[in-house]
Structure formats: structure tokens, C-alpha cells
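Left out: one protein chain. Kept in place: all the others.
Let's look at chain A:
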Amino acid sequence: MNFKLVFSIAVHLMRSRLKQTVIAGVGVTFGIAMFITLVSFMYGMNDLLDGLIINRTPHVRLYNEIKPSENQPVNLAEKHKHDVNFIHSIKPKDRGKSIYNAKSIIQSLKQDQRVFDVAPKITTPVFFNSGTIEISGVANGIDVLIEEKLFSLNDYMVEGKIEDLRQNNSIVIGKGLSDKMLLKTGDIIKITTPRGNLASMKIVGIIQIGIADIDDITSYTSLTMAQKLLGAPKNYITDIQVKIHDIDLAPALAKEYKNKYNVDTIDFQTTNSQFETGTTIRSIISYAVGIVLLIVAGFGIYNILNMMIFEKMDSIAILKATGFSGNDVKWIFMILSMVIGICGGVLGLVFGFIFSNIIDVIPFNTAALPTVKTFPVNYNPLFYIIGITFALITTFIAGLFPALKASKVDPVEIIRGK
């Protein structure tokens, strides 16, 4: 087959029916542009909501739950070991919230290939004092750099930077807290721990997670400051937060760590069971709508090619009479269809990109995400690859049937018919 010749014939046929060709192409363009826009926007939205939850939550959390000893002394006594013992009024044992041997657990976790990174944390209830009022809240002692790496806290900082916590005696407080207590960056806040320790700390930043219940009570300080505040030793850590590479492994790993390190664990899926459903549904909807649009465009191409073949019967007959085989004729119409698909598709990608850009600058203000000012858009090149692939597949199939029909045209019938 002489590709250049077949291509030139296809182009000439197209030029003589420019209007229909353009309409068919516009159908593809529209389908692809909408697909790209929709998917980019939906995934942008997904990322945003993922960020809202996944970014802030460890995939596996290791901690000590307050609960009674599982082995009560009576069960250990040689004499009653094999009896059935009833014990009333058991009280939980205060083993402290500290994780025993936290440093070596963290070391061991960091060796694990499946683990992305590990962040130690201290959580403690505190009172914030301002003048005569006392507000109960929570202080989180964090390892600033790792915490930022795992949970991108800076994205939620309304004032200051999380790195400022590395200064001595500094604290970052929630937006709700700062509003209530009329405190701003640079002010001093007094903090009392449950044990009665008192400290004054300088506010270096204000954070807004976007959930009022949290923003009203939460505060962050460095790990060492939290230990100092609690009068606890250097190895005092209450939570170990683990992020892993493959989030689907979280439940299995949680179980494994529970046995291995003899601590309580909880996985991401258990804490956020409802969240995944939304993500999946949004993706399905955007792909479904995109594909439907493309199928409609495909039918447009199919119709127009069919019409064109009907109109060009004479030309097909002449081509065949002068020595073009059925295969050549098939390729003429396949190429015609593919040219429509490629041109329409590429234009669709361009328009999809433009529409995405337009959405990207539309203002979108939400209390949940202080750093987000416009609608979120995900410019993943994969969408563009999928888009053009779909365009080519649809036009290929839409072109195939009319092209096969054209290849089977019997020139004798046409020539005799005149």
C-alpha cells in the first residue's frame, strides 16, 4: 500500500466535504476537552479531599490505650491458675501513655521496606490561660521536620511557619483558639499541664486544619518542649505515626505491629472507612461521563463517514476500476477517520487544558483549606494520554465499519447503475 497516495486521496475526499469533516472533528474535540476538564477537576477535588484526610492522618498509629491488665495477679498465682476466677471492680492500670522502648521501635520501623517514614509524637491535655480564663486543649509535641514531611502542616498554617517551632519555647496554636483568646503571633501564652506544671510560650504561628473542633483546642510544640512541659524524660513518646508506601497494606501492618511491638495500633481504613467510597465514586463518574461523550462523538464520526461513503460511491468505484484494491479503499476511509480523530483529539487536549486552566483560577474559598484560594485541578499527564488514546480508539472503531463497507463496494454495480 502506498501510504502517501492513500493519505492524499483521503485528504482530498475530506476537503470536498469540509463542513461535515469539521463537524465530526468538533464532536471529538468536545468529547475529549470535556473528558480532560472533568477528570482534571474531579481528581483535583479528590486530591484536595485526600489531602484533607490522608495527609493529616497516619496510615498506622501506635499508642498505648488505657485499659486493665489482661493478666490479673490472681491468674498468675500458682494455686488458682487453673480455676475460673471472678474479679469485680477492676480498674484500668496506669501504665502511663508512654510507649515503652519507643526509640528502638522507631528505629526498627524505619528499617521496614514498606514504611515511608515514621514520626514520633506526644499528645497531652493542657489548659491555656489567658487572663482569668482557662481553656482546656491539647498540646502536640512533634518532631517538626518529619511531621512537616509526613503531614504537610505548612499547608494549613495561616500565619508563620511550622519550622519556627524549632526555636526554644515556641508554640503554634489553632485558629479557633487564637480567636477565642484574642492572641496573635508574637504573643505569649501560659500553659498548665494536668500535673500542674506551668509554662509560658511564645506564639510563632497559627494553624487552621479546617475542622472547628480541632482548631478550637489544638496546639503544636516541639517534642523536647512537650517533654520539658510534662517533666518527662527524653524517651517519653505517646504516639508513633507511620506512613507507608501502599496505603492498602495499612490494616495488615497494624496487626503485625501490634503483635511485634506489643502496643495498640489502629490503621487508616478503620479510622476513615467512609472516605474511600467518595473518591472512587467521583473517579467513576468522571470517567463514565467522559467515555459517554466520546462514544457520542464516535457515533458522529460513524454517521458522517457512512454518509460520505454513500456520496462517494462513484469515486470508490472509479478508484477500484483503475486498480485500487478493497484494502486501499479501506485504508483511505480509515485514514480519513483517524485524521479526524487525531486532529479533533489533539484540539480536545488543548481545549481541555485551557478549560482546566480556567477552572483553576475560579475563586474557591473554604474554611477547611486556608491555603486553597481557587478550585483544585490536577494536571496529570496521564489524563491526556488516556484522552488521546480513547479518541484514537473511538475513531478507529467508528471508522472501521464504514471503511469495511467501502472496501466491499462492487464497482460493477455502481458503474452499471448509471
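Operating definition for what follows: a residue touches a chain if its C-beta (ideal position, glycine included) is under 8 Å from a C-beta of that chain, and two chains touch if they have at least 3 such contacts; residues count from 1.
Everything that follows uses one rule, which is that contacts and distances are computed from a predicted model.
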item	value
Chain not present in the shown complex, as UniProt names it (candidates "Ferredoxin-NADP reductase", "Lipoprotein-releasing system ATP-binding protein", "Formate dehydrogenase subunit alpha" or "Dihydroorotase")	"Lipoprotein-releasing system ATP-binding protein"
Among A:2, A:85 or A:197, the residue in touch with the chain that has been omitted	A:2
Touching the absent chain when the full complex is considered, from A:133, A:188, A:393 or A:412	A:412
Residue among A:210, A:251, A:278 or A:326 that touches the chain left out of view	A:326
Residues of chain A in contact with the chain not shown	2, 5, 9, 12-13, 15-16, 314-315, 317-328, 411-412, 415-416, 418
